[in-house]
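Removed from the display is one protein chain of the complex; every other protein chain stays in position.
Take a look at chain A:
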Amino acid sequence: MARINLTVDGSQVSDDVEPRMLLVQYLREQLGKTGTVIGCDTSNCGACTVHLDGTSVKSCNVLAVQADGAEVTTIEGLAAEDGTLHPVQEAFRECHGLQCGFCTPGMIMQTVDLLKDNPDPSEEAIRLGLEGNLCRCTGYHNIVRAVQHAAGTTEGASA
């Protein structure tokens, strides 16, 4: 067991974890942060994407011990404390960028990071920027619209 101290969604947490425990397992099993989900075992799907010190990571690809001393933000910590949604969350709803919602936490967290790096992305840049996040429901059409909407480049969904 190894002792880790970190900040998750603004709260300081401290736990003893097995060295092999993945960050996503720590978030889900130990902290109850079940908003972050596991969709694969080969780091292809991106459903578990969170921010580690402000950068998006696939939390199935990070050991919990590697997050020691870090600041982690999950989908559950993205909205403001008063419940005001993050613009990317709002954009996904506005543009119907989700259906079953399982990939959505990862998609939203990846989009936030993508727009931080490139606030005015082209459609191609959006598609390439989300290549590591799989969705089986939307065909990506409305996810791309949502990212454009969040970037302020479109008027929301067209049915």
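Going forward, a contact is a pair of C-beta atoms (placed from the backbone, for glycine too) under 8 Å apart; a residue touches a chain by one contact, two chains touch by 3 or more; residues count from 1.
Definition applied: contacts and distances are computed from a predicted model.
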Protein name as given in UniProt for the chain not displayed, "Xanthine dehydrogenase family protein", "enoyl-CoA hydratase", "non-specific serine/threonine protein kinase" or "Amino acid/amide ABC transporter membrane protein 2 (HAAT family)" = "Xanthine dehydrogenase family protein"
Determine and list the chain A residues touching the chain excluded from the picture.
-> 18, 20-21, 25, 28, 32-42, 44-45, 47, 74-76, 78-79, 85, 89, 92-94, 96, 98-105, 108, 123, 126-128, 130-144, 157-159
